[in-house]
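Omission of a single protein chain aside, the complex is shown with its protein chains in their original locations.
The letters A and B name the chains in turn, as written, and every chain counts its residues from 1.
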Amino acid sequence: MPNFATFGSVEEAFNKLSSGFVADLAHPCLSDVPRWSSTGMFQPVDTTRLSNWADMIPELWDVPYNVKDGKPWLIPFEWGQTSIAYRTDLFELQADESWDMLWDARYSGRLGCLGAGGDVWWCAAIKAGVPFDQIHTDEAFDKISAVLREQRPLVRMYTDDTTSLDTALAAGEIVASMAWNSSVVTLSEQGVPVKFARPKEGALTWVCGMMLHAEAPNLDSAYDVLDSLISEKAAIFNMRDYGYGGVNRKACAQFTDEELAVLGLSRNPVDVLQAGHFGIPQAPEWDQRMTQTWEQIKLGF
Amino acid sequence: MTAMPLTQRPASALSRFLHRHEAWRGWLLLAPAFCLMLVAILFQLGSTLAMSTWSLDGYSVDRTPTLGNYSAMLGQPMFSALIGRSLVVATFATVVTVALCYPMAYFVAFHVHRHKALWLILLTLPFWTSYLLRVFAWKVVLGYEGVLNTALIGLGIVQEPLAALLYSQTAVTLVLAHSWAAFAILPTYVSLEKIDRSCIEAAADLGDGPMRRFWRITFPLSLPGVVAAFFMMFGPMDNWPAGATLSVVMIVTIGLAGLAFLAVGRLVGR
Partner (left out) sequence: MARYTGFHRPNRPLALYAGAFAVFLYLPILFIPLFSFNAGVYVKFPLEGFTLAWYADLFQREPLQRAFWNSVQVAAVVSISSTVLAVPAAMAIARYRMPGKRAAVSFIMLPLVLPGLILGVALLTLLNGLGVRLSLVTVALGHMVICLPYAISVLLPRFIGFSRSLEEASADLCESTWWTFLRVTLPCNMPGVLACLLMTFTISFDEFFMAFFLSGTEPTLPMDIWSQLRFPQDFPSLLALSTLILVTSFLMVFASLKLGRIGLVQAKEVR
């Protein structure tokens, strides 16, 4: 069985790797690839060594920045959305589901925010109506900061961990929050009346997966792990237990269209990914400026 | 202080030398601990100082020394505000911890005569559960539909759950005071207990000041924790040079505050 070092956020993992920690495989997201691959800490994956590669859904990995000499840097493992989870019994919808729900003053002090992974910034961009290809401009920074500052007094908790978030949703302490697919699956399983919104402006979509360390000490085992992670079984587990999209085409056959719709997934991931907004990798300066501005807003400055 | 008692047994040259030279004897005893700290701390301070003068160029680090990080940091009003805020929280929480724990340590030192060790262990046991789990436990007590709110509503004291119980200054202070309790009680107990003993043997020792000891351990324990937590919230963790600069500023702040508190503690302890 493989050993894991699990991190609270992508940044934590990146920090530890940069300071010399060597693992065979690391698990970031597709939009981290330009940055992670530029460090020289990783190697592209030889897909001919993966027996399940033929069943991989190509749209999940085939983007220019993820491919070097025909080999991908990142092997997708799961995909999904960042959207709004809300209590159907406590949150009274006045119009269509929308990002406005998280700015609804009626529920001041009972809204949550998942502060991990820079998702907040991208979601706020959707709310502010900033197109993702414009997100690097000064104007976009002003607009996004403005909506986040507007939201701050309404927010009860900014949290990085889904356990705190789900517990608060289950207790009714918060009635709506930014969330990932998994929260809705676990909460529903526990009988909490909760729904994963399909905001009219579109949700934030993402793909995450594995990158292979350039000096992976156990290269053969690493390929074995990769191969099992993209297998049909792993994909079904991902969808059923966590509500994340599987990357193996065969897995979808195990689900009805209805089941997929509840999970916010689709037989054809491109439908979902294109209906939403997919994060675009940005320059390092942007990353820093975004992190810094967001931290300032969070602290009330 | 008297010289080490001489043994009547034949001793080696080394031990004869050590018996004659008190300072060498002391340093020999101190050496293992001192050497470990020397390596760890010197390197720590050195690398932090060096790193704080580097800068970030794209995703790679530029090692040309510069004071840019410092000027950038001091240029932001947020920093002084943050430092101020964390000092206030740390001070407040320390005072509360002192107030709550001192009588307890006093009780164990002077009013428990059997099973003292048992008491000490019982006071420590709650902290062998994880901090993170204790925080969740506190959320159950203070939460929106938590124990305290339910009790207040049940008693008819309030109509609606008080949202302000959790995620407030009071909650933070309470949880911090709770999690520092063992670290506050143990050292205070040890110094109080010693006074108990010297009461009989030599009353002169009384002035040594358990309060001072308390400040010296509890406050340092609390302050870096709180300051670090505050800075972590801000922490540009993907920017190591800036992080190092932050650390230097943090260490200086904590050092200054520590000195101030030591002075206060000395006044109080006398």
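In the analysis below, a contact is a pair of C-beta atoms (placed from the backbone, for glycine too) under 8 Å apart; a residue touches a chain by one contact, two chains touch by 3 or more.
In this text, all values refer to a predicted model and were calculated from it rather than measured experimentally.
S.K.: Among the options B:L56, B:I83 or B:A181, which residue touches the chain absent from this view?
M.R.: B:A181
S.K.: List the chain B residues touching the unshown chain?
M.R.: Those residues of chain B that touch the unshown chain are 1-2, 4-9, 15, 22-30, 32-34, 36-41, 43-44, 47-48, 100, 103-104, 106-108, 110-134, 136-141, 143, 145-147, 150, 178, 181-183, 186-187, 189-191, 193-195, 197-198, 200-202, 205, 208, 210, 213, 216-217, 220-221, 223-225, 227-228, 232, 243, 247, 250-251, 254-255, 258.
S.K.: For review purposes, identify every residue of chain A that touches the missing chain, sorted by number.
M.R.: Touching the chain left out of view, chain A contributes residues 1, 3-8, 12, 16, 19-21, 23, 161-164, 166-167, 170-171, 183, 186, 189-190.
The working rule: only the chains that are shown with their structure count from here on.
S.K.: Distance-wise, how many Å sit between the C-alpha centres of chain A and chain B, to the nearest whole number?
M.R.: So the centroids are 37 Å from each other.
S.K.: Quick one: which bits of chain A touch chain B in the complex? Just the residue numbers, please.
M.R.: 11-12, 14-15, 18, 35, 38-39, 109-110, 156-157, 163-164, 167-168, 171-173, 283-285, 287-288, 291-292, 295-296, 298-299, 301
S.K.: Which residues, counting only chain B, touch chain A once they are in their complex?
M.R.: 56, 58-59, 77-78, 81-82, 136, 139, 143-145, 163, 166-167, 233-240
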